[in-house]
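My structure is below; once you've seen it, I'll send some questions.
Every protein chain of the complex appears in place save one, which is left out.
As written, the chain order gives the labels A and B, with residue 1 at the start of each chain.
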Amino acid sequence: MVWKARSNGASTFWHDITTPEAWAALKLTLVSAFLVALVNIVMGTLIAWVLVRDHFHGKGILDTLIDLPFALPTIVAGLVLLALYGSNSPVGISLAYKQTGVFVALLFVTLPFVVRTVQPVLVELDQEMEQAAASLGASNTTIFRRIVLPNLYPAIAAGAALSFARAISEFGSTVLISGNLPFKTQVAAVYIFGQIQSDNPAGAAAVSTVLLAVALFVLVSLDVLQRWAVRRG
Amino acid sequence: MRGIVFVYLAFLLVIPLSLILYRTFEHGVGPVWRSLTTHQALHAIQITLFVSLWAVALNAVFGITAAILIVRHDFRGKRIFNALIDLPLAVSPVVVGLALILVYGRLTPVGRFFDDLGHPIIFALPGMVLATAFVSLPLMVREVMPVLQEIGVEQEQAAWTLGASARQTFKRITFPSIRWAAAYGVVLTLARSLGEFGAVAVVSGRIVDKTQTITLFVQERYENFDAQSAYAASFFLAAIAVLVLLMMNLLRPKEPD
Partner (left out) sequence: MAIQALNINKRFGDFTALDDVTVDIPSGSLVALLGPSGGGKSTLLRVIAGLETADSGTVLINGEDATRLTPQRRNVGFVFQHYAAFKHLNVFRNVAFGLEIRKRPKAEIKNRVTELLELVHLEAFADRLPAQLSGGQRQRMALARALAVEPTVLLLDEPFGALDAQVRKELRTWLRRLHDEMHVTTVFVTHDQEEAMEVADQIVVMAAGKVEQVGSPDELYEQPANDFVMSFLGPVTRLNGKLVRPHDLEILDEPTAGSVEATVVRVVRIGFEVRIDLEIDGQEAWVQVTREVARRLRPAPGDHLNIRASEHAIATAGAPV
């Protein structure tokens, strides 16, 4: 992969990833993925909390539903989101062709990641720690902030990393909703696809290499993070 | 707190799901059935099943073998091997497709070899199987590994001292212990394979009636303004997804009390 990308020389590589179109796609991808990861950190933790600590009818169904983005083909996800938030939307919001459309699609496919990494940790969490804090006078918010959250950091980080990696790779759900407007709503994966279709494998490979490098970075960080978490016990 | 979560999930999960139901059956069941039984649609289903089942078979064998290798054996480069297993999760499916083309495409020595034999890899089914198998690679491995770790090596050692060969030990002792984890892995892999889009989009050439899977069918029909067929196929896939979720729930390795 890297070999092909550099087959036309280093300067072409640089050129390939800095064409306005490629650059815009990369920028959109990385920024969206980053924002999506942030939203997931907050919402994912919240959802995990509700699933573990709260009790209500239909909790089991909800729990199962969280995995839907895993099980649902990405193209279907894209079609569904398009139906809802696209041009003929019954809800009246038109997101297709807007960057928000891409954003929502990415939120959908990365939904389970933080939830599923945080959930098991919450389940295992010794509630006696929180009880001890309460007996010492800490309020619920304080307990969450100082006792629970610090124990969740490794899991949250792992989930965020996974959701980031997933988001930068996403193709199927964005290919319909983004309407493929270059510079505006084209994510890196769609750009790569386009380049392959236009018989420019080198260009495709160049951008792919960037994505791979980022992915590798994420994987390595995950490994380091997990090792750090293990040491904390 | 509960409220925020409900609203968020409603917008992201529940409403879209209900909408797809509505859109699909807007004009009754008839059109849905018709669009799913056209020659093109049936062919897409056939191709999808072929590719997915092959991918599942390959990954089952490779996945269990890899899990045993990592958990029970020591070899140089094991850590890298273990980390690489996760690679498909972090790589864009489009990139996977591109990589396969670069390695097995018509212009490469390997690709040309198979092309001459009359069995091209790229833009044909073998390439699609490879692509699908690759993206679902980690699923089986990561399901089986923790179980292997948990049951420990002593039962297998006991079997050796009683005279069981490696094959007998695997058949009678190891495999029965990982049965459920493997089944769960198969379900996950199957679901992933059925839903694969990006990698096969690149590798298959999207030739209608020859290399079109159901997911590619959805895209192609939508782009050709045949929304009804696109929704029908999507509903079909979504129904399978929900079924898979139910199966996952049933088979899910029980939490230790």
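Everything that follows uses one rule, which is that a contact is a pair of C-beta atoms (placed from the backbone, for glycine too) under 8 Å apart; a residue touches a chain by one contact, two chains touch by 3 or more.
What you are looking at is a predicted structure, and each value in this text was computed from that prediction instead of being measured.
> In the full assembly, spell out which visible chains the left-out chain is touching.
Within the full complex, the chain not displayed touches B.
> Kindly state which of the options B:Phe25, B:Phe62 or B:Trp160 is in contact with the chain not pictured.
Answering carefully, the residue with contact to the hidden chain is B:Trp160.
> Using the touch definition up top, pick the residue from B:Thr38, B:Asn82, B:Thr108 or B:Ser177 that touches the left-out chain.
Per the contact definition at the top, the residue touching the missing chain is B:Ser177.
> For chain B, which residues reach the chain that was dropped from this view?
The list for chain B reads 151, 154-155, 157-165, 168, 172-173, 176-177.
The working rule: only the chains that are shown with their structure count from here on.
> Find the geometric centre of each of chain A and chain B from their Cα atoms only, then give the gap between the two centres in Å, rounded to an integer.
Whole-Å distance between the two chain centres: 20.
> Residue numbers of chain B touching chain A in their complex, please.
It comes out as residues 1-2, 4-5, 8-9, 12-17, 19-20, 23, 83, 86-87, 89-95, 97-99, 101-102, 191, 194-198, 201-202, 215, 218-219, 222, 230-231, 234, 237-238, 241-242, 244-246, 248-249, 255.
> Which residues of chain A touch chain B in the complex?
1, 4, 43, 46-47, 49-50, 54, 56, 60, 62, 64-68, 70-76, 79-81, 83-84, 90-91, 104, 107-108, 111, 123, 162, 165-166, 168-172, 175-176, 188-190, 192-193, 196, 201, 204-205, 208, 211-212, 215-216, 218-219, 223
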